[in-house]
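Following this message is one structure expressed as structure tokens.
Removed: one protein chain of the complex. Kept in place: all other protein chains.
Lettered A and B in written order, each chain numbered from 1.
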Amino acid sequence: MIVAERKPLGEIVEMIAQLHKVTVIGCRSCVAICLAGGEKEVKMLISALKLKNRKEGRKQEFDGFVLERQCEKEWVKEVDDKILASDVILSMSCSLGAQTIADMYPEKVVVPGLNTAMFGVPEEQGMWSEKCLGCGDCIIHTTGGICPIARCAKSMLNGPCGGSSDGHCEVNLDIECAWYAIHERLKLQGRLDLLEAVRPPKDWTPSHSGGRRIIVREDAKLTQHQKRGKEAVI
Amino acid sequence: MAEREPKVVGYCCEKHGIECVNLAARSGKQYDASIRLVRVPCTGRVDGMHILRALEDGADAVFVLGCLEKNCYYDTGSIEGRKRVDYVKSMLSQVGIEPERVEMFNASSSMAWKFPEIVSTMTDVAKRLGPIEPRGDRQ
Partner (left out) sequence: MKRRIQVVICRVCSGAANVLDVEKLLRVANEAPYVGSAIAVNYACNAKTIAQIVEEAKSREVDRMLIIPCSKSDVSPALFQAYKKKAKINEFLMETVDLVGEIVLPHRDNPARAQAKAESKLLAAITRMAMLEPLQKSSEKMRTKNVVIIGAGVAGVEAARQATQAGMHTILIEKSDKEVKAPGVVMPKTRLVSAKGHAGNFILTIEAGEKRETLECAAVVIASGGDWSDAKGPLVQACGAKPLYRLVQEIGEGIISREGVVIVDTPDPKADITSAQDFAWEDAIQSAIEIRKKSPETEVYLLFQEMRALGLDELSYRDAADLGVRFVRYDKKRPPHADPKDKSKIVVIDSVQGQTLSIPYGGVYYASIAPNPDNVSISEALRIPMTESGGLRRGSMQKGPIATPRPGVLVCGSAQFPRSENISRLEGRAAGALAAQLVSTGIVEFGGSVAEVTPDKCSACLTCVRTCPFEAPFIGNAGKAEIQLQLCQGCGMCVGICPSKAIELHNYTDDQLSTETASYIGGDF
């Protein structure tokens, strides 16, 4: 899932400082699950901001609620009136949610309350770790189910760099060397031979380097004939 | 005008916490009346939201009183309570409000001496920091 964490409150305060009616919108999806932008965080953020304002004698109006998925227009549409009535939308969602609102309401100021950090997994309660970079061309079947693109600081493709020591990464000794882990995993599976094949340089075009990615499923897309109202206008 | 009395809210667990308060009372301890105790079944029930809301509603300081961490009636409740308090403290300091306005305490039902101490710590904080309002107004 997408893992995010709340921006330092000082930063948030600064972003909304000049605007009066603030609507805080959270999301019940990934960011709620990673404890960053669910209803609880939205309510606590509003409380903290109100306290800050009271301390500084400033007045701002706050409203806050949570959408099922902020990255989908249909859910955002449901709170149309509230968005239109506000001066600034403080999105407590990943950047996808914030951008969905920003694109739907181009005249509105949308500011991010969270830093969208990574695709990660909850290793345990309160700890998430990155395991995918979204490169668009998965190879983990050749690396024992461990992604060297995301889990190696240098995204090395053919074994560790010279900085791997005792299974740790030279960039940060607290993280494991992905290639060490891959070696151990393949050894366990008796498939070390997989490491003998040399991987050619990776084609990064399916990744971000190929420009902003758009995935189309023609069989799922609605045809012009099926669309209604505003959506029908090309 | 008489000096304003501080307002301190204490979320207190119904197990060791309230027993500690009771024993303090029954052993004749006297303490400042500014404390407003609100009972919760367990400090794990306390949500950071409640603490912030209490500050919003006019409390100068808020404390949470639970069982000793290794002797919690609900096993891990007071550990959870502490985590919630710590999170609120970090939020407060990020918006420039003194984090010491919020505190977690642990006591067992036999620690009668502890409650008056908690009260004096928190009322001192509340008196020293005053209400959450612009500095200029407090001359």
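In the analysis below, a residue touches a chain if its C-beta (ideal position, glycine included) is under 8 Å from a C-beta of that chain, and two chains touch if they have at least 3 such contacts.
For clarity, every value in this text was computed on a predicted model and none was experimentally measured.
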Query = Which one touches the absent chain: A:A4, A:A32 or A:L195?
reply = A:A32
Ask   = Touching the missing chain, which residues of chain B?
value = 5, 7, 9, 15-16, 18, 21-22, 24-26, 28-31, 33-34, 36-38, 40-42, 44-47, 49-50, 53-54, 57-59, 67, 71-77, 80, 84, 108-109
Remark   = Note that chain A touches the absent chain at residues 28-29, 32-33, 35, 38-41, 43, 66, 122, 124-125
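We adopt the following convention: only the chains that are shown with their structure count from here on.
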Touching residues (chain side chain B, partner chain A) in the complex = 47-49, 52-53, 55-56, 88, 91-92, 94-97, 132-134, 136-137
Message = Residue numbers of chain A touching chain B in their complex, please.
response = 8-10, 13, 40, 43-44, 47-52, 54-57
